[in-house]
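One structure is given below, represented as structure tokens, and several questions about it will come after.
Only one protein chain is missing from this complex, and each of the others stays in its spot.
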Amino acid sequence: MKEILQKLVDGKISLQEAEKMLKTSHIDELEDFAKLDTARHLRTGIPEVIFAENKENDDLIKIILHCAHMGHVMVTRLNAERYALIRPELDSIKENGFNFEYNKKARILVIKNHEIEKNGKIGILTAGTSDIPVAEEAKITAEEMGCEVLTAYDAGVAGMHRLFPPLKRMLQEDIKVLIVVAGMEGALPSVVAGLVDVPVIGVPTSVGYGVGEGGFTALFAMLQSCAPGIAVVNIDNGFGAGVFAAKLTKQTFKD
Amino acid sequence: MKEILQKLVDGKISLQEAEKMLKTSHIDELEDFAKLDTARHLRTGIPEVIFAENKENDDLIKIILHCAHMGHVMVTRLNAERYALIRPELDSIKENGFNFEYNKKARILVIKNHEIEKNGKIGILTAGTSDIPVAEEAKITAEEMGCEVLTAYDAGVAGMHRLFPPLKRMLQEDIKVLIVVAGMEGALPSVVAGLVDVPVIGVPTSVGYGVGEGGFTALFAMLQSCAPGIAVVNIDNGFGAGVFAAKLTKQTFKD
Amino acid sequence: MKEILQKLVDGKISLQEAEKMLKTSHIDELEDFAKLDTARHLRTGIPEVIFAENKENDDLIKIILHCAHMGHVMVTRLNAERYALIRPELDSIKENGFNFEYNKKARILVIKNHEIEKNGKIGILTAGTSDIPVAEEAKITAEEMGCEVLTAYDAGVAGMHRLFPPLKRMLQEDIKVLIVVAGMEGALPSVVAGLVDVPVIGVPTSVGYGVGEGGFTALFAMLQSCAPGIAVVNIDNGFGAGVFAAKLTKQTFKD
Amino acid sequence: MKEILQKLVDGKISLQEAEKMLKTSHIDELEDFAKLDTARHLRTGIPEVIFAENKENDDLIKIILHCAHMGHVMVTRLNAERYALIRPELDSIKENGFNFEYNKKARILVIKNHEIEKNGKIGILTAGTSDIPVAEEAKITAEEMGCEVLTAYDAGVAGMHRLFPPLKRMLQEDIKVLIVVAGMEGALPSVVAGLVDVPVIGVPTSVGYGVGEGGFTALFAMLQSCAPGIAVVNIDNGFGAGVFAAKLTKQTFKD
Amino acid sequence: MKEILQKLVDGKISLQEAEKMLKTSHIDELEDFAKLDTARHLRTGIPEVIFAENKENDDLIKIILHCAHMGHVMVTRLNAERYALIRPELDSIKENGFNFEYNKKARILVIKNHEIEKNGKIGILTAGTSDIPVAEEAKITAEEMGCEVLTAYDAGVAGMHRLFPPLKRMLQEDIKVLIVVAGMEGALPSVVAGLVDVPVIGVPTSVGYGVGEGGFTALFAMLQSCAPGIAVVNIDNGFGAGVFAAKLTKQTFKD
Amino acid sequence: MKEILQKLVDGKISLQEAEKMLKTSHIDELEDFAKLDTARHLRTGIPEVIFAENKENDDLIKIILHCAHMGHVMVTRLNAERYALIRPELDSIKENGFNFEYNKKARILVIKNHEIEKNGKIGILTAGTSDIPVAEEAKITAEEMGCEVLTAYDAGVAGMHRLFPPLKRMLQEDIKVLIVVAGMEGALPSVVAGLVDVPVIGVPTSVGYGVGEGGFTALFAMLQSCAPGIAVVNIDNGFGAGVFAAKLTKQTFKD
Amino acid sequence: MKEILQKLVDGKISLQEAEKMLKTSHIDELEDFAKLDTARHLRTGIPEVIFAENKENDDLIKIILHCAHMGHVMVTRLNAERYALIRPELDSIKENGFNFEYNKKARILVIKNHEIEKNGKIGILTAGTSDIPVAEEAKITAEEMGCEVLTAYDAGVAGMHRLFPPLKRMLQEDIKVLIVVAGMEGALPSVVAGLVDVPVIGVPTSVGYGVGEGGFTALFAMLQSCAPGIAVVNIDNGFGAGVFAAKLTKQTFKD
Partner (left out) sequence: MKEILQKLVDGKISLQEAEKMLKTSHIDELEDFAKLDTARHLRTGIPEVIFAENKENDDLIKIILHCAHMGHVMVTRLNAERYALIRPELDSIKENGFNFEYNKKARILVIKNHEIEKNGKIGILTAGTSDIPVAEEAKITAEEMGCEVLTAYDAGVAGMHRLFPPLKRMLQEDIKVLIVVAGMEGALPSVVAGLVDVPVIGVPTSVGYGVGEGGFTALFAMLQSCAPGIAVVNIDNGFGAGVFAAKLTKQTFKD
């Protein structure tokens, strides 16, 4: 900015030119900022992620084809019918040596040309069987970001005896963080956080009816937990929980 | 009712007197509706109850004086400051041999001229210490309606080991119903209903903050419980829970 | 715990071993806890219940086949189309002498190999004809848990004269508890609780439109009733009301 | 408009002037519209009404002094403390022969220099004693607009026998419309509309707690009533109900 | 009651029998109440009304066939596809001399064997063209209950000049009440109530998107109107507005 | 308007003709109100706009045919399937020399017989690719009302470096106003308003899930922005944002 | 970034050093960004603004003293009592030649040492007298940012004749934008936007009760307006409306 003003003082540029230059000068620096883009993959450690919902098929295919060259792509919220529909359009990638892994429950397609190295373990619990798809989304996400994942499904508070054996195993395996997925009244994270000393990430699901419809009851119960040490992600956001858990785990292996 | 009929059979009262004493809700006999009132106490087994909130002091005093002759009156939601204020105006009742019992936590004043006979036990649990006033309201109410009450406070899910000893004791004492009072995320009734086979009445409290403010999170969590066999009353409605529990207990002693 | 520490003091285990053992010791005790599982059926008196909604057909069939050997299974929220679809897959159970009873309105399939003994009566009222499916869900549930059930449908406050004859009959038959099912403005439980001295369980339904859509108006009206002695379950939760009523009734026959 | 164009054609005004004049011409005609103002009092039959809430004392006094000369002024939502405060400032009106009537429950001050002629009767019911202030607001309003008003307070559904005598009397007195004021679950209008054939105006009040706090439960219950023939006003809006009832009554005396 | 007590005194019934009989005696008197039922049609002046939504086709047909003998039946919320489906099942009624009138926009089927006499006029306005179905429901309802109906559609505040001509005509025709139907921001009733002195019934519709979706914005705007003299019915409740308007109109012709 | 006046001055049209062409909203001239309609286009500078949603196909076609003679018609919220369906019915217009432009993303059909003159530039940004349809609706709308539009899509806060280059370009092109379209957490308008000094119009979209479903989170975030200088339109209301921006732009060219 | 990598290649820095440098390099560029700060006042044309609410008195005084040297400071949401309290602490500024202007209704304190030049006019309307404080906040804000402001208060839809004269005057004075402030049902912006062709900024206020309490009804009504060309700010956000209007006005004077 000083330079511009100096030029103005020196009469090398007019006042109007200076004004225009000053007006956009703070944006100019962001041209460099843009170069950071290619580093994003390294910086955040997240594979290129494409959220399939709310995108039309044509657009979705184009974006996948465009991103594939990054070497590691995850397409989330892609149900089986839709995957079957767009699959043939992605042949060119497959021919180029990329591997396709589609997980129906998680509704995730992974495209990659290399194996992911695993560091550190996390645990994932669900309260009921209906919460499994969200848990699977978290699992695939965390695995693709380098975590080893231990799971135990259908271990809710209505039958708490089923909860303890897997919990014990996970602690023995030295998990760094525990993702707890629950719909309905969302009580499981509170109960778990009262029993263990690893951080708990609550994932409310939209499983419920009446006052529980949409998942807000589970969400609010987790946020309002009387057991401290719980942080929460959006309803059905298995992906976000997986990313957060992976970021946490990375911190523990940084030094 | 049996007593009145016995008196009639014994010739201690005339048929007309008996009729007067046993009023029922007949639309045509509208002029007698006040007398019907006296039968209400017998019909529903609830002492005359006066909800102090939303009533002005003058009106409140008048109503209490009017009802006192019923022999058994409960004034609910009457805080200590207010009780101190209206207490002197109620001296005439006291002089007439009525007993006053004021419970500060429960915010209930009981006025009666006889002891209440107790039949059947109920249990009351709270998740935290802040839930105690609501629990006390339920306790006094149930006691005044003839229940013996066992209580255990501050036994929430964040420290579940504190929950089990009192629960065991209550089951051994053969309680007929269990009132569980909880604010925050309201998870305690779900956990308890998964462990016991007596019916559980959930009482959400307005204890909470942020998403839990006002008690809706606790209320919805109880309604949406994954453990069946829970029924719920309004937020902070210790009185309603006490009445419901007493009515239940009475059913078990009817035959 | 003392033992572990003693071993440590005695040098029989290393500090690291002790730490690891202590860390999971409170979970260890729950291995025993798990054995209680087989007693659950006896403990709560509820047949094995499978909630069909939110489960995929394949999973649902597997769970039913797995649970059938318990001798008494209820599948709830199973609509007729879906039942027709999975019915053929359940033939093996039928051949093993199990009986199938499917109630279309209640959307419940009952599978059992013995008759249920009935003790104690409950009543079920609905405000309108659209509330009947929820009432039927409560009825089948309570019957399968050992209650005799009296019903009266379409007796709402807009035509209150239709309410009184069945109410009278129910009281004469000495019901222990009254389930009142209502959508729209949910006023029926309040009116009924003002007339009878048995406990009233309110079941709000999602029947309604505009401000009543989803059933919250009915739910809140029941919770906020001016007539004490009402407890409420989740919207459309006929199953929960049935379980609660059956648990209550059992209490009255325990001694 | 023709005149403007003529002037333009005649060269008396420039094209720019004509454009500006035309642009606002459709507003000009509303000057005439404004003359309707003085007729408003006659047209709608409502005394000049001043809503005291949200106005500062200074402003409120100025407005009252300004409106007094209309001969008939109502100040609503004016509590007793505030009335005492501003009363001295209104002496000049009193000296001019105006009469002051302040109703503490209704929180209404009426200032007038003539008697109001009464035509047609309306009825007002309340469910509880806490609903009386709103009912009184409706009563004063309707009376000041020319209605004769019959009232019966504390006649809610929890003790329905108290409802029938006043209802019978009101129908015998040939009321044209019935205002039913209720908080809590707001069931009374539904019950009443199922029993009578005069139109029912429901007035929800903010009396309630928990899910009923603020009056939305009562409001929604009235809107969602299963008994047709109910229309509803805003929560605590006794004034609006009174105006609506008075307008209705006027229609019946127009011919 | 006297008889029961006499029998007891005379030893014709036991004390236990007397207790049971007395307990239900207040319900007995309602048998008489039930006789009012046949008079209901006359009392409320509403044709037998059947709400088709939430009823299954089989049940719906049975109810229609059952009610037809009343001479005047309205089936509401019956869309064209469904009407086509059940129409053949109703042939028996048609052969018995009943007339069928189906209004597609209003989704109402009227079955009757006589003409309805008309007394008194009402007006119906809509803000937009999308509000017409609700307005037509109100119109058919009011007509079947004996009103003459004037309508003007698509006269909302965004083009207020279209509002005035029909409003002027309606006032000249001496309507007794004005139904104003509006979705979106629901401002039309406020504007109209500021201009006319007949009572205004606001009918919010579910026409809207974003914050207006579902019709709550329109509903709340009408309830919170700054223009007094508006009463409101449930969202999309054209039927209720029609009933209310017809009840009002009847009052004006009673004397 | 100037043109009409000029024609009058030039004697090309009579004073009467001019008057007819320049109708304004006069309540007294109610018979002419249809003619007033033709002036609307001039008065507000908006092409005749038809909102397709909530209208049946038959009605929609009729309205389009009726409006076409205005010379410039926009049909909004018309999806591709529906356009294909009604397209053949509009042939008569096409034959009369009108041009059809259908934008699939924006879901807008434009029918016109002349080109629109452009004055002044506006910018449109979106946070994600799913927000593009709403942005396109705003773009077409603003263009049809005379704006030149610069766009940059998918420039949200999760990858802010992509935001700056287009922002710089827009400022250099001297846009008068910036429309920022965002769903999810709706943070982009806040960030942008902190960087630029042109007014920002926030358009929340319904893109989101869980707590973000329906767009309320984005809407409220924009309204509650800590950066002043943002005004907001309804969720998904690209049309409204386009109209508002065009009206603003016109103000800058008025003098 | 290239430089760092080059250095690394050249062996001038270690890999660890390079990694650390790269990791924060995109933040480094923002050091320059910070220098833009001093230009902010010029860039956005907003005086330094301090929001007094939620700040403690000590902090508030410190911030004001710190900002005063900018020459032009606005303190918003500062009520009279509080101003009186902190006023003495600001004496040092006053002695330095700064002028203090405190507007009680607007709750704004302006401190400046020069006059503000005015360019362009805007109009401000309110629906009621209770909306005036919010309007005054908008007025002071716009004036301090260089607008000339025309106002007309208490011109709501319940008495629309009062609306037209000031509206006419404002259009004649050639306002560039119109701020319309309304609580209750918030209908005024819709009505105004249907009559004028300047952009309308709706400001909902929290004036209302029952369903209108808090201002959401007014807010939603404005957002859902059927009249296009309205943009809206947060409830009671007169400040934001003033800033937005001033930014708009500046655009019209830029060229």
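Should a chain be cited, it is by its letter among A, B, C, D, E, F and G, assigned in written order, with residues numbered from 1 in that chain.
Criterion: a residue touches a chain if its C-beta (ideal position, glycine included) is under 8 Å from a C-beta of that chain, and two chains touch if they have at least 3 such contacts.
Predicted model, so just to flag it, every value in this text is computed and none were measured.
Trainee: Among B:Ile124, B:Leu195, B:Ala218 or B:Val233, exactly one should touch the missing chain; which is it?
Mentor: Per the contact definition at the top, the residue touching the missing chain is B:Leu195.
Trainee: Residue-wise, where is chain B in contact with the chain that is not depicted?
Mentor: 129-130, 159-165, 167-168, 171-172, 195, 207, 209-213
Trainee: Suppose we count only contacts with the excluded chain; which residues of chain G make the list?
Mentor: 20, 23-24, 26-28, 30-31, 33-34, 36-37, 40, 53-55, 59, 63, 204, 206, 214-216, 219, 234-237
Trainee: Using the document's contact rule, name the residues of chain A that touch the chain not shown here.
Mentor: 43-46, 49, 174, 176-177, 197-199, 201, 219, 223-224, 228-235, 237, 239-241, 243-244, 247-248, 250-252, 254-255
Please note the rule applied: only the chains that are shown with their structure count from here on.
Trainee: In whole angstrom, how far does the Cα centroid of chain A sit from the Cα centroid of chain E?
Mentor: Distance between chain centres: 52 Å.
Trainee: What whole-Å value do you get for the distance between chain C and chain G if each is reduced to the mean of its CA atoms?
Mentor: Roughly 56 Å, centre to centre.
Trainee: Going by the touch rule set out above, which residues of chain D reach two or more other chains?
Mentor: Where chain D meets two or more other chains at a single residue, that happens at 23, 26, 33, 159-160, 209-212, 216, 219, 223-224, 234-235, 237.
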